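Of the protein chains in this complex, all but one are displayed in their positions.
Naming follows writing order (A and B), and every chain is counted from residue 1.
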Amino acid sequence: MENKDLNSPGYEIPDDIKGSVSITSIDRIYNWGRRSSIWPLMFGLACCAIEMICTAASRYDFSRFGMEVMRPSPRQADMMLVSGTVTKKMAPTIVRLYNQMPEPKYVVAMGACASGGGPFKEGYSVVSGVDKLIPVDVYIPGCPPTPQALINGLIKLQELIDTQSIKKVRWYQKGELAAVPIPILGPDLIYQRDIPAISDAKKEA
Amino acid sequence: MYGKGILKGLGVTLKRFVNTYLEDIKWLGKRYYTAEGIAHRSSKNANGIFTIQYPEEKLPVPEEFRYIPFLVFDEGEDGAEIIRCTSCGICAKVCPPQCIWIVRSNDPKTGRPIPDPAEFVIDVDICMNCGLCAEYCPFDAIKMDHDYEIASYGRTVFDKEQLMKSATYYDEIRPINNSIEEAARKAKEEAKAAMAAARAEKAAKAAEEN
């Protein structure tokens, strides 16, 4: 963020201390700090992961946005970049990883597969978009999105972070944040929220 | 000597490090944010820092680049948008993941189907950017877009309104393809006109003989 954006207008700074004093709101400095150091989870699923690696490499270099610290451990990551097709066999792992990430956390669905199932949507072992499992903040269309398209999406994420207010964000609300229930691998993938409905269907039959 | 291999490798990294600064001196400030600078950094002679400073500078998009499809319309005289699509359905049939939906429309007076599509939907979250629709469209009506900056906060489905882009825009992004296609269309029209003329002549002749 430019200095002029960080400085909150509305307060006149006397001329003699201009340049050494800066007035801003807590929201702004909080968001500025977070958006400039988003650490992604080192997590590649499919084709898009290769473009993600290329984005991290020297030509596109997303360390220019403070994102170079790819963490293999979810405990140290801020953003999950779902780069590729989410399959049913992988679904429990993805939810578990998401639950292990500390707040504040963001999810970016990279590419058609993660956004809505993609070309493989009709397949029997593909989840139709990662938003069926966990909440997604930014969707990047493309198959695969080029590195520049990915960076464009990440900038969108930064813009989203800029709009958040410390008073309203979910991780400072009272009460505990509920973990996302982990789907079960049965004869097919079982979403826990569907269990009563499936039982009812069985009784009717 | 033990360690010779390591030193040799470190020599490579050192050379790369120095090269960046040598290149900077050679280009004297013109290395970044200029078209030549970007072209040079993507050429076979690229040396030293390789980074493209997106979003401030962008890699030039090659003509054949494909992202999401769009529908081409010709601009009529009074700004009317004349869609080229005739809803023949070839794109929908050839689409590998089947992400194109086309509703045909009927003439309100006669009830007969007319070429203009009533609705045209592309589910971008299924589209695999393969370009087959554009390749096999016989009317040059659906083409692959160059605009990749379409990340959003929700799922993306494009309807006819969002898909329509002008022929001028198409000419801007794919000048070579467009000129070839335009020439082909012209030749076709001329051949058609010639044939019609020949037929008219023949008919006239036949009438004369009778």
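Note that in this section a residue touches a chain if its C-beta (ideal position, glycine included) is under 8 Å from a C-beta of that chain, and two chains touch if they have at least 3 such contacts.
Heads up, the rule we're going with is that contacts and distances are computed from a predicted model.
J.: The complex has one chain missing from view, so what does its UniProt entry call it, picking from "Modular FeS cluster scaffolding protein NifU", "ATP synthase subunit b", "NADH-quinone oxidoreductase subunit D" or "ABC transporter permease"?
T.: "NADH-quinone oxidoreductase subunit D"
J.: Check each of A:Ile53, A:Ile166 or A:Val180 against the chain that is not shown and name the one that touches it.
T.: Of the candidates A:Ile53, A:Ile166 or A:Val180, A:Ile53 is in touch with the missing chain.
J.: So that we can see where the missing chain sits, which residues of subunit A does it touch?
T.: 42-47, 49-51, 53-54, 57-59, 72, 84-85, 87, 89-90, 93, 97, 116-117, 119-128, 132, 143-144, 146, 184-191, 194-195, 197-199, 201-202, 205
J.: What does the interface between subunit B and the hidden chain look like in terms of residue numbers?
T.: 2-6, 8-9, 11-13, 16, 42-46, 50, 62-66, 87, 89-90, 92-96, 98, 100-104, 119, 121, 123, 128-132, 135-136, 144, 157, 176
FYI, only the chains that are shown with their structure count from here on.
J.: Between subunit A and subunit B, what is the separation of their C-alpha centroids in Å?
T.: Using C-alpha averages as centres, the distance is 30 Å.
J.: Tell me, which parts of subunit B touch subunit A in their complex?
T.: 49-55, 58-59, 67-68, 96-98, 123-129, 148-156
J.: Help me check something: in the complex, which residues belonging to subunit A touch subunit B?
T.: 58-61, 64, 112, 115-122, 129, 131, 137-143, 145-149, 151-153, 155-156, 160
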